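First the structure, which I've put down as structure tokens, then a few questions once you've had a look.
Missing here: one protein chain of the complex. Every other protein chain is in place.
Going in written order, the chains are labelled A, B and C, and every chain counts its residues from 1.
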Amino acid sequence: MSIKVRYFASLKESLGCDGVELSGAESLTVQQVWSQATGQITLPDNILVAVNMAYVDQTAEITDGDEVAFFPPVTGG
Amino acid sequence: MSIKVRYFASLKESLGCDGVELSGAESLTVQQVWSQATGQITLPDNILVAVNMAYVDQTAEITDGDEVAFFPPVTGG
Amino acid sequence: MIIKLSAEAFEPFEEVKRFQKQQAEFAGAVGATSIFIGTMRDFNDGDSVVSMSLEYYPGMTERQLEMIVTEALERWVVLNVLVVHRVGDISPGDPIVLVVVETSHRGDAFDACRFIMEALKSKAPFWKKEQLASQQSRWVENNSKGYAP
Partner (left out) sequence: MIIKLSAEAFEPFEEVKRFQKQQAEFAGAVGATSIFIGTMRDFNDGDSVVSMSLEYYPGMTERQLEMIVTEALERWVVLNVLVVHRVGDISPGDPIVLVVVETSHRGDAFDACRFIMEALKSKAPFWKKEQLASQQSRWVENNSKGYAP
């Protein structure tokens, strides 16, 4: 199982990198991906999550090859 | 007492003129101006009325020198 | 506020650019610009329309437009407004009306622009007469409502 984790904007700055590759045997939830990738136990409420560029909630299941992105509230327009 | 009466758009066409000057001694309501100007007893409900270029309702009192305009629903924009 | 009646075809974006240039003092404050352009369609009520003439009430039309824009300026936080409206003979595709509202925040721009258009459609004395492809002509009887029921 290989998962590409990406961070954007202020989250990228505060974590000090733009992402990480996770590999392992088990199936993971978004929450677990966050913990493994960042070492933080809880995914903050205001952080948005996208899997393969579509929004998901924090309980979504991640499968092999997925790209999981974490980012702060969007501020375009 | 002198009143300038004006018609616009389809009303101007159906009455066959763009207005008339009324003169007389008495004070008039909009409804009475319409009757004297057109010879018609009743001002149709959908006809809008302006006195000195401001909208009024059919019970407004007209005074000497006023310009009274009658016209159909507006269709600009 | 700038309000113009134009007896000749106008180019909306040239009008907006000229307006923006005249209002250069607002440049850094403008965050939102809402623009509405009404153009003449080549069909209406199921009939093909070849041209149109727009009658108005000189004096009252300008005055009503001013009152409408003044009300918008009182109700929303607006930096500036431009309204241009055609009169006279019009061809399909020609712009009929242009409303431009500049604000700092988008809610005000959207609300004020729509308010001005709806008020203009119901209060400003303009009347359209359509020349149909069938050679007949007819007065447009009523403007549609712009809001969903």
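Rule of thumb we're sticking to: a residue touches a chain if its C-beta (ideal position, glycine included) is under 8 Å from a C-beta of that chain, and two chains touch if they have at least 3 such contacts.
Just so it is clear, the model here is predicted, and its values are computed rather than measured.
*Asks:* Could you tell me which of the visible chains the hidden chain touches?
*Replies:* Touched by the chain not displayed, across the whole complex: A, C.
*Asks:* Which listed residue (C:23, C:51, C:104 or C:131) would be found touching the missing chain in the intact complex?
*Replies:* Candidates C:23, C:51, C:104 or C:131; residue touching the omitted chain: C:104.
*Asks:* Across the whole complex, list the residues on subunit A that are touched by the chain not included here.
*Replies:* Residues of subunit A in touch with the missing chain: 6, 8-10, 13, 50, 53-55, 69, 71-77.
*Asks:* Across the whole complex, list the residues on subunit C that are touched by the chain not included here.
*Replies:* Subunit C touches the missing chain through residues 13, 16-17, 27-43, 92-93, 104-107, 109-111, 113-114, 117, 144-148.
Following the convention adopted for this analysis, only the chains that are shown with their structure count from here on.
*Asks:* Nearest whole angstrom, what separates the Cα centre of subunit A from the Cα centre of subunit C?
*Replies:* 48
*Asks:* Starting from the mean Cα coordinates of subunit A and subunit B, work out the distance between those two points in Å.
*Replies:* Going by mean C-alpha positions, subunit A sits 71 Å from subunit B.
*Asks:* In subunit A, which residues are in touch with two or more of the other chains?
*Replies:* Counting only residues that touch two or more other chains, subunit A contributes none.
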